[in-house]
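Everything below concerns the one structure shown next.
Heads up, one of the protein chains got dropped from this complex, but the rest are sitting where they should.
All chains are identified by letter, namely A and B, in their written order; residue positions are counted from 1 within each chain.
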Amino acid sequence: MIFVQYVINGLTIGGAYALIGIGLTMVFGIMGVVNFAHGEMYMLGAYFLFTFFTKMGINFYLSMLLAIAAVMGIGGIYEKAILKPLRRRSIETVMLSMIGFSLFIQNIAMLIWTPVPESITSPFPLTAYTLGGLYFLPQRIMVIFAALFLVLLTHLLLKKTKIGKAMRATFQDLEAASLMGIKIDRIYSFTFVIGVGLAASAGTLLGPIFTVHPYIGNLANLKAFAIVIIGGLGSFTGAITAGFLLGVFESLGAGYVSSGYQDAIGFILLIIILIYRPTGLFGKIGQRR
Amino acid sequence: MKKEILNIQHLTVQFGGLTAVNDVAFSIFRNEIVSLIGPNGAGKTTIFNAITGFLKRISGMIQFEGEKVSHLKPHQIAEQGIVRTFQITSLFPNLSVLDNIRTGHHMEEKETFLDAIFNTKRKKRIEEETLAKADQILKFIGLEGKREVIANNLPYGEQRLLEIGIALAARPKLLLLDEPSAGLNDTETQMMKGLIKRMRDLEITILLVEHDMKLVMGISDRILVLNFGKKIASGTPDEIRSNPEVIRAYLGEKR
Partner (left out) sequence: MNRDRIITLLFLLGSLIYPILMRDPYYMHMAILIGIYALLAISLNLLLGYTGQLSLGHAAFFGVGAYVSSLFYLNLKIPVWIGMVMALIASGILGYIVAKLSFKLRGAYFVIMTIGITEVLKLVGLNWVDLTKGPMGLTDIGAPTIHLGGLGTLDFGDKIPYYYLILSLVVLCFYLQYRLVSSSYGRAFISIRENEDLAESVGINCYKYLVIVVMVSASIAGVAGSLYAHYVSFIDPSVFAFFISVNVVMMVIGGGQGTLMGPIIGAILFTLIPEWLRVFGDARMAVYAVMVIVIVIFMPRGILFYVTQLLNLRKKT
């Protein structure tokens, strides 16, 4: 029974992980950018929710939307001002600049919000519902529903809209897409803003569950990369699967083994995948040695 | 008596659902110059990649000097004596011309870790030998005046010559040249033709992929024709020139 409880808890966190993962895999897959600052967008999402909801008293759901919008705005500027000029540079240069930016954003956040950890009190009742011996915290139920909703929304965006089609075309073959008249610049900006928005949404969802401080982006970042690689670069399904899997494994690990090593589980899974199947669970296996 | 140096049987290469090379078989004999021709996408470079160990999954058999080499890694293929050049200019861009060639000579430099650290007499001797060999090659390809020039700064034609120099430094028995005349003007192509002939004089067997028909007809002992991954013809330049299937495959091709 407790096993099921762990799984359910894991699924809620996994839902948020899936959101971060989808955002990063989209950016990775469509733009070819290794965005080390992705975790910082998660962190900013949580902090903006804190500012709007806890500090300014705005309605919870509205605060969430505002937080996501704020981060998307920042992401949009970031893409135009920084990522675009770096497009021609080597991958090492891009990675290191992204790391520099994530350090910068972390420390600006620290200056604005102070390094003292904050908590966002969930607007939902803090007592859990029980059903068949299992406990369901309202905030966590909201997380899982919101995550599934956003995943569905993103899926519909990619599969059913015109811009989604353009995004998929760009992912498959950049040259062909641009030859067919797709405005690559606009697709890149749009993709990045959506990706960042998903990370921020995960931040708003998990913000009330964990404490908020300027360095939560670090771990979110590394887990996001683990999820993206485990799932397979650019694979939407992969990111979702890996996200939920990681959430569940972490929960089981924390419950049965020890909670201290919980964060190591993602890395261990990552290392295993990198050894045996570097293209990820859903990635394509290449022919080149 | 013509001795077989390379033997390919039932070579098939698939990329996902696409069959790039379809049950291809051929032999190359010592000291021959053989050209592999065919329209774009016919599978020529794929065959090169298969022979030189750059592909993970191939089926069929590749034999070099009687030894099965199908499963070897690229550096092991080079150790056997098969060296290739690449379709796109492939150099060590930030190194000098001399260092490019010295690097190609790596297999011959039997330095140990201790030799390197203690700068032993052996190491010094190996260094001298490598330098002498490199200068020899520079003269052979005509770049002795450009010894210290950074490879990236060479004009295109000389870069292609340097590529061949690097391959020669690896002391190939069989040399695979991938479109050696690509992007070269007529004068440069003539020089390349001369260079290939002089390499054959050095007892190197040569297999080349080429699109320049004048070069192919002028230099080859035999020609293999590929289309859609299948071998459609093989023979002397005269035989190929008049082969109806070949003509049909090439309808619309330049040169």
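One rule holds in what follows: a residue touches a chain if its C-beta (ideal position, glycine included) is under 8 Å from a C-beta of that chain, and two chains touch if they have at least 3 such contacts.
Since the model is a prediction, treat every value here as computed from it, not as a measurement.
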Residue among A:M110, A:I209 or A:L252 that touches the chain left out of view: A:M110
Among A:N59, A:T93, A:Q172 or A:T211, residue touching the chain not depicted: A:T93
Of B:A167, B:L195, B:I219 or B:A249, the one touching the omitted chain in the full complex: B:A167
Footprint left on chain A by the chain that the document does not show: 34, 86, 89, 91-93, 95-97, 99-101, 103-104, 106-108, 110-111, 218, 222, 225-226, 229, 258, 260-261, 263-264, 267-268, 270-271, 274-275, 278
Touch residues of chain B, complete complex, unshown partner: 52, 54, 73-75, 78-79, 83-86, 90-95, 99, 102-104, 106-107, 109, 111, 113, 115-119, 123, 126, 166-167, 169-170
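Note that in this section only the chains that are shown with their structure count from here on.
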Euclidean distance of C-alpha centroids - chain A vs chain B, Å: 47
